[in-house]
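Note that this complex is displayed minus one protein chain, with the remaining chains in position.
Going by the order they are written in, the chains are A and B; count residues from 1 in each one.
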Amino acid sequence: MKPAPFAYAAPRSVDEAAALLAEHGGEARLLAGGQSLVPMLNFRLLEPALLIDINRIAGLDGIAEVAGGLRLGALVRHRALETSPLIAHRFPIVAAAMAEVAHLAIRNRGTIGGSLAHADPAAELPLLALLLEAKITAVSAKGRRVIAAADFFTAALTTALAPDEILTEIELPDLPAGSGWGFAELARRAGDFALAAVGAVIAEAGGVCRIARIAMAGVGSTPLRAPAAEALLQGGALDPGAIAAAARAAAAAAQPAEDLHASAAYRRHLVEVLTRRALSAAVARARKAAP
Amino acid sequence: MREELRPKLVGARVKRVEDPRLLTGQGSFADDYRPAGMVHVALLRSSYPHARLLRIDTAAARSLAGVVAVFTGDELAEAARPMVATSKMKDYRATPMPMLARGKVRYVGEPVAAVVAASRYLAEDAARRIAVDYAPLPAESDPLRAAEASAPLLHEEARSNVVLSREFARGDAAAAMAAAPLRVGARFRFRRKAVLALENRCYLAEYHRGRRELTLYSATQVPGIVRDALAELMDMPEHLIRVVAADVGGGFGGKASLYPEELLVAVLARRLGRPVKYTSDRLEDLLSTSQAFDEIVDAELGVAADGTIAALTAEVVGDVGAYSIYPWTAALEPVQVVSFLPGPYRMPNYRGRVRGIATPKAPLGPYRGVGRPVAAFVMERLIDMAARRLGIDPVAMRRRNFVAAEEFPYRTGSGIIWDRAGFTECLTAVRDALDYDGLRRRQEEARAAGRWVGIGFASYAELTGIGSKIPAAPGMPVNTGTETATLRIDPSGSVTAIFGIASHGQGLETTLAQVVADELGVRLEDVRIVQGDTAGRAYTTGTYASRSAVLAGGAGKLAAAALREKVLRAAAHLLEAHIDDLVAEGSRVAIRGTDRSLSFREIARSVYLQFGRMPPELQEELEATKLYDPQFGTTSSATHAAVVEIDPETFGVRVLRYVVAEDCGRVINPMIVDGQVHGGVAQGIGAALLEEVVYDGEGQLLSGSLMDYLVPSAVEIPPMEVIHIEAESPTTLGGFRGMGEGGTIGAPAAIANAVTDALAPLGIEVTELPVTPERLYRLVEAARGKE
Partner (left out) sequence: MSGKRRVAVTVNGTRHEREIEPRLLLGDFLRSELDLTGTHFGCEHGICGACTVILNGDSVRACLVFAVQADGGEVLTVEGLGSVEALHPLQQAFHEHHGLQCGYCTPGMLMTALDLIRKHGRLTEAAVRAGISGNLCRCTGYQNIVAAICAAAEAMQSEEPAGDA
């Protein structure tokens, strides 16, 4: 299982990388962490003529505080997310979810930009980007644009990025003070892709739900939000009955496929269970954080 | 110190002599050899499960820079005889396995063409340029449908896809079953497994043109079988063939057969006059290494009201894949399912019938436990099903039906003889280690709190250390029943012990050294075990079937005793003492009760270098060769217990606790024995919960990566407690029993019973493995649908 031959470039700046992409477009692939791309090259599922290694580009691996949130460079490694005090403080759901991602050696290399651009429907980071309503910056020789997470994942392993665009940074808007989070997934083994995963964010005030977000992975060709389920919770009491109803609605919104690991029916069942667990945890955390 | 009191190496937790090189990256696995001029093979493999090969166009591949040659099956037709696993078994149809496909392909992944190039990278580039015209043929992947007369034939000359059938019977099972007050039964399904050693298969052949000698470095467990086969298939005398299995990265049976790629590199090395290496990648391993544990068993158990077994009947269908594995034949696993099914139980009436069906899949071959894991799964589930129906505790049910001490030797319904084994002792030991009554109370409390906790037992018996009177398969051209050891002392006093076995993780370089050192009276560090190399022996096979400790250990003891005699006779002369007053220990020979002694080195130097001055009767090399044949073999047995918890909503299964009590006779190295149990249990847990080779209805392999074929990690395997019982010393020399395969035999059954126990309130019986969360979801939905 050796890869097909390719030409190789290691640009030192985003502009240089963008210029290469402009010239080679669909014949080129960007190499960041490589933990998803290189297996595909080794299996010869992909045979790009040119591999553009962006790991030598300085300044793309920062985690910085900006107004209203955090800005993460595309080359921030999973390991850095897992151990960053800023992330632990501002987005503990990310720190918790990263512990489920693959294994140490993968997390040492894998990057947030790579994971989002690869867009595996069962991966944790795309789910989190959707849940946290991330804003994704794409740069090309023609300029830059910001893509909302809700518009970013278009199909399995497919994003809104054009062939000449590089994902350079991700902005995570702060969650409201006092909001709680929950994350639940089921994988066959520790670190495997989830059969289903659900993340939830809840904010409660005056005994009433102010913010409800539910996102799921592994049950559609992209990560999904569950707006109908969210609407059920919005403005109401966060009691077990409401949570159960929202969980059923989330399950109904899922679009699971069947594979050798699990049927669609079982995955849908998991969404209901995991949503209930994630929501319950989020509510509990929100109440603990309440002033 | 009296001889009987001195510390012995046998029985001690001696650290392994293999470790230093393996820990420091200095091992010699087949792929580590890189002789000058070596070229690499990449194979083009079939993408169809069943098709005629119309045309193979290799021109584009040949023209690529760095390509040395490209071969198809037709081009190599005269290069070697076909591999045919033969058997005298009635109702067995041999299905020859080609080196490269000829005329047609019979499974996805079957090798179709071979590219030889300067690097594996280039060879793969070239393989992609080969164009093959296939004419797809209808294929039947399901073994039951493939058995029907109307199914498309995989091997026309066999005239049927049913390539073997056999029956074992005793008493009148039909009548006894009809008369039994209670009958329990089910269709049991054990799904196909990949052996999945961490080291992929790798073969490197060197052909010395001047000496016309072939040397094959092979990731194999059976260098002797491979040498014999190469000699026959390549029409060469065996003294020109050497097969070396230096360090092998796990075998478990997947490396215990001759493979087409193995023959191929030998043939190509001879033809090209250069070293030729083939290293399988993991995809190829999942496609083409032998697979295992794939049977459908319709079984029924008839019992009396008190739980006593009256009769057992079973119809077994084995899915043996596209070819009959060499040399064991496709019959190996399916027949063992039906011959070991009666287990350690008293069973007056038994009928077991088995058919092996050819389907377009990789061939079925040996994997740890062979047919016994499936047999234990079925029997132990039936025991529990009957126990539950009668309201009898599963431990009591087993105890009631075990062959009792006074009944040994006991002939089972399939003709296997159990001799003096610790069935009841193992069960009692596990029960006590679990604090069984306390555990059941805690289970009740957990159930009351809504947790699904289950306790499962599995007891099994098997034959190990098998001698020449028990053939592995009738008419098979392999003698698995003997081993020979040659021991020699050189002038420096160091000892070389040459065996034909082939260690691949079980530490035989250490355990055999312990046996030899104790028997000979030398220090462990003065013994070097030579193994895994056919150069040492005229006839050998290798390491498989839990035989090496018994057979090689026995041969080592005999040879060491004979050599010790020679050493003592020489020492008696040199020390001017009576031989009966001498004791050999710690590489010295001393006159008992005095401080007069000689080292082995001094004795050896005298014998070799002052040869002329020794008396005529002592003018001999310090060497001894002895063969050991245990004739029949011995019974190994164990009871396993698993405690599992199932998440009542997600149906994820966790193994909380695992206990094994095994009777493996005299233990040479308890550390190594424990390690073997741990590893086997881990594979058994994987087989029960995670692992499944999946082919779709069109014969395409779906589980083509390690993301799809799931092997357990350290998180999925619990800590395991291992208790050694030596119920009674077996008749083998040294009192050893084989024990390498027990983990996989007991674990799937114990897990299946534990999961069933956890689901007892829903009345669910687990009859299919692996029992995955998906399958549990289906079972629970169905059970709830009935409420």
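FYI, a contact is a pair of C-beta atoms (placed from the backbone, for glycine too) under 8 Å apart; a residue touches a chain by one contact, two chains touch by 3 or more.
Here the structure is a predicted model, which is why all the values come from computation and not from measurement.
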Absent-chain contact - pick from A:2, A:90 or A:248: A:2
Contact residue for the chain not shown (choose from A:16, A:53, A:174 or A:259): A:53
Per the touch definition above, residue among B:720, B:739 or B:752 touching the missing chain: B:720
Per the touch definition above, residue among B:92, B:252 or B:293 touching the missing chain: B:252
Option touching the unshown chain, where B:505, B:554 or B:633 are the choices: B:505
Those residues of chain A which, in the complete complex, touch the missing chain: 1-10, 31, 34-35, 38-39, 41-43, 50-51, 53, 55, 79, 102-106, 108-109, 189-191
Interface residues of chain B (partner: the chain not displayed): 15-16, 18-27, 29, 31-32, 34, 121, 196-200, 247-250, 252, 281-282, 504-507, 671-672, 674-675, 677-683, 705-707, 711, 713-715, 717, 719-720, 743
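As a working rule, only the chains that are shown with their structure count from here on.
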Separation of chain A from chain B, taking each centre as the mean of its C-alpha atoms, in whole Å: 44
Chain B-facing residues of chain A, complex: 1-5, 43-44, 186, 188-193, 195, 260-263, 265-266, 269-270, 273-274
In the complex, chain B residues that touch chain A: 120-121, 124-125, 128, 281-283, 649-650, 652, 690, 692, 694, 702-703, 705, 707-708, 710, 712-713, 715-716, 772-774, 777-778
